[in-house]
Each structure stands twice: as C-alpha cells, then as structure tokens.
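Every protein chain except one is present and positioned as in the full complex.
Letters A and B name the chains as they come in the text, with residue numbers starting at 1 for each one.
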Amino acid sequence: MKRKLIAILALLAAAAGCTTVQPWERDLHARADMQPDQQDSAIDDHIYFSKEASSGGRGFAGGGCGCN
Amino acid sequence: MQLKKPIGASLAAATCGLLGALPAAPAAAQDAKDWDIESSLLYYGEDNDRVKDVSLDVAIRRALDEDRSFSINLTVDSLTGATPNGAVPTNDVQVFTGASGGKGYIVEPGEVPLDPTFLDTRIAASANWQQGLGEASRWNVGVSVSDEYDYFHAGANARFEHDFNLRITTAYLGIAYGQDDIKPVGGAPIGLTPMVALMDNGGGADEEPGDNDGYRDGGTSLSKDVTDLLVGVTQILSRRSLLELSYSYGKSDGYLTEPYKLLSVVDPVTGIPVPGPDGAPFLYLYEKRPDQRTKQSVFAEWRHAFDRDSMAVNFRYMTDDWDVTSETAEVRYRWNINERSYLEPHLRYYTQTAAEFYRTVLFADERLPRFASADYRLADLDAYTVGAKYGHLTDHGEFTVRLEYYQQDSNPSPGSAVGELANHELILPMSAAILQFGYRFKF
Partner (left out) sequence: MASPCEVLIETGDKDLASRIGLRARDEALRIDRKFSRYRNDSLIQAINTSRGRPRRVDAETARLLDYGAALCKLSEGRFDLTSGVLRQAWSFDEGPIAAHPEKIPTLLERIGWQRVTWQPPMLTLPEGMEIDLGGIGKEYAVDLVADWAALQTDSPVLVNFGGDLRCTGRPPQGGAWRVGIESIDQAGEAARRIELKAGALATSGDAKRHIEIDGVRYGHIFDARTGWPARGAPRSITVAAPTCSQAGSYSTLAMLQGEGAEAFLKTESVQHWILR
C-alpha cells in the first residue's frame, strides 16, 4: 500500500521534469479556464464526502457534517 | 474664477490638429471591481425516494489590493428523504425506531430498509484571509463553522505557499483542525447493542425507550477531532501544461460511528433475522466504528491548455487504517465555444474497497466483532459520474448550469447472501441527479 503511494508520487514527480518556461510564455496559464473552479470543487467534495468513504484531494475537505 | 463653457469640442479639434486624427472610440475606463460574488443553487436527488438536497451557496470575495484579499462563504442546505439504515430485507414486514428515537417506520417485505425520518437543515459559514508575504509567498488563514439539528462543527485552517523560479514552481503546506459535536436525539446508542423496536401499532413520539434498550442517558453530546495536513506542489511544465501533486494526512479521533445505523443479525443458514429482545420479531444491533481513523492520500492533477480549449485530468489514491483504499479519476474538457460561452463535459470514476469492519449482515452464531457497520458507504463500491457544465458570460456576470448523473454500485461483504437473502438485493444501487445553477459577478 505504502509502496504504491511512493511509486505514484515518484513517477509524477519525475514527469514534472525541468523545463524552462519564460515569463512571456505564461499567457495560457493566466486564462480563466486554467484555474480550478473553487465553488464547484467544494460542492462536489461535499457530495462525494457524504456518499463515499474518501475525502478531500486537492485541498482540505472542509468542515464535517452529519450528512447521511 | 471657473471656466463657464465646456472646452471638450475645442480641445478635440486642437488635438486633431496636433496628431492628424483622433481615435474613433471614446475612452473606456472604470474602477476595478474589487468584489466578486459567486452563488450556486443546487438540487441533488437520489432515486427510490432516497436523499434529496437543495442547497444555496454564496461566496463573497474581496481583493483589498494586489496583496491581500478575504473571502466569506455561506451555505444553507436542506436535506430530506430516506437513507438505508443498514439492515437487510426480509420476507416479512420490519419495524424500526426512527433516528429521533421516537418516531418509528415500517418497511415492506422484500424492501431494503430505508429510514425516512432524516430531515435536516444545515447552515455553514467560513471566512478566509489571504495575505502576501514578500514577493514570492502567501499565507491564508480561515475559520469554518456549521450547524444542523444534531451536528455542530467548528474549525480553523491555515496554508502557506511559496513560489520558486518566478512562480514556475509553487509549494504549499496546509493544516486544518476541526472539532465536531454530535448530538443524536435521545443520546447515542451504545454500539453493538440491540435496537428496541416499537410495537407494530405504535410508532408515536410518546413511546418511551425502555431501561435496557441500549441508549445512554439522554442528551449526551459526543465529539470528534479532525486534524488534516496537506503538502503539495504545482509545477508549470510548459507553456501549455501544469502539474499539481499533493499528499495529505488526516486523523480523526472520537465518536466516528453513525448513531442511527444498524446491522441485521441473521440465522447463518436461513438468512432470516433472529428474534430480538423483549419479544421483538427481529434482532438489530447498532453499528460501532473504531474511535480513530488515519487517512493518507496522494493527489495529482494535470491541466493543459490548447489554443482554444483546455482540459484537466486528476487522480487521487487514498488509503486508511480502516482498510479502505480508494482510487478516483476525473477528466474535464473545457470546450470554449466562443468568447462568451463554454461547455465542459465531465467524467469521474471512483472505486473503493470495503472497510475492514464492514459487514452487510452479522450471523447469529459468530462471535460479536469488535467493530461492525453495514453502512453501504463503507462497502466495496464503484461509482461513476457523467455530466456537463454550460457557462455563458454576459457584460455583467457569468451564468452556469451543471447537470450530472451519479451512479453507485456496492458489493455486499462476501458470504452475506445466505438462505433467503440470496433472493433479495442486499444493497440498493444508488443513482442521483445533480442540477446546479450558478451566477457569478463582480462589482
């Protein structure tokens, strides 16, 4: 289990690589659709937290609730 | 002495002489819009008369200057509908004491027992403050609180981010702490003790639980602490892509059991529930979960910009000391139809393995386990979501509509379908529709 975690992290970290991206090449990253939607994420996280046994992911799961 | 006549036309003429021509369009300038309001109205509905939820979410964000901002979030949601109580179907009528300990409900033969007495309105609020620290760092602190009939949460969170290499790499570290108080009406039942069923013709709120019914002396408040730690990094890979990786660790301590959920105790051969105490037709035990849970998860998201569109793919792997492991994968594709509208289809796949103490039924001849729960959400399950979001920008704001379909299938614990249970569906598959309307504007 632990090994799987480490393997995934290592693989993805390696994929990150070392590219030099110049400041003037960052135009696409500034686009609105490249930013994650915070409200939708929070709403989805809450729904899935109530219906599944996992929580969070990108950020904190947020407050708990008595969701049944 | 003030000038009496407006000089605009003369000035324009003079400027035309200086430059040879004037631009056709007037100047277009306005004060920056510091307030950002985002609201969503959500309908969530499951099939088979199960849970329905209507919620309203409002996020208010204000930028104070380039460096500082705060946000406030308010959510109100109203939950109705029935939810499985953990017992399995039988060929007979079953009668249960409701969540409130008073009102009971009847389940027809062959039906998976659903508790229809859940009715709750929850109000949640949170506030966050973000501040820059030097050129390359930011910190964010916040508090959260939520309240519903039988549940109260209060928490605080903090996060620190630092940019490296002109923000090609950003690392972040976050911590959150929450304390939740659970106040089941009538007190929480002692785990793995029998539920006292009401008489068939009873079911009124005036029925008092008996002395040996497994309830604690009423009104006890139970609590749990949740601590979360998050560490991650966002890395720009190229002009078009970035990758976000994070690891999180969470620990819950305290009362983690669902106070209203049960397990049926059945004969290991016939599959018929054995009789309960005090002449009750069937025996049900309240569930009991450990008082500690440690979760770890790894999350990765890759976001990619095409010339017009973009897409995001993410993956989360979670494991915990209840033996639940889960894998989540999600894809979103943003199709920017034109400058003002977009369509974003979405797919999510989720799978989890059952908690170590998950049991669909207990057998009358086995030794009582230390912990047991028949909550379908702790079972071996697969779920997928298919949906799409449509957005349209006007001069004043952005409208969105989101429609998603969620389907979940759980597997009973192995060996559960003994005797007559083989003829019943022990866990109901669940499907739900999500419809969300959103409006976001700045001023």
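The rule is simple: a contact is a pair of C-beta atoms (placed from the backbone, for glycine too) under 8 Å apart; a residue touches a chain by one contact, two chains touch by 3 or more.
Predicted model, so just to flag it, every value in this text is computed and none were measured.
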Query raised in the report: For chain A, which residues reach the chain that was dropped from this view?
Result: 27, 30-31
Query raised in the report: Residue-wise, where is chain B in contact with the chain that is not depicted?
Result: 1-3, 6-8, 10-12, 14-15, 17-23, 25-34, 65-66
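The rule is simple: only the chains that are shown with their structure count from here on.
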Query raised in the report: Using CA atom averages as chain centres, what separation in Å is found between chain A and chain B?
Result: 15
Requested in this report: Mind listing the chain A positions that touch chain B in their complex?
Outcome: 1, 4-5, 8-9, 12-13, 15-17, 19, 21, 23, 25-29, 31, 33-34, 36, 38-40, 42-43, 47-48, 51-68
Report summary line: So, in the complex, the side of chain B touching chain A is made of residues 38, 40, 42, 44, 51, 55, 57, 59, 73, 79, 83, 118, 120, 122, 124, 126, 144-146, 148-151, 153, 155, 157, 166, 168, 174, 176, 178, 180, 182, 224, 226, 228, 230, 235-240, 242-248, 250, 258, 260, 295-301, 303, 305, 309-310, 312, 314, 316-319, 322, 324-326, 328, 334, 336, 342, 350, 352, 355, 377-378, 381, 383, 389, 402, 406, 408, 430, 432, 434, 436, 438
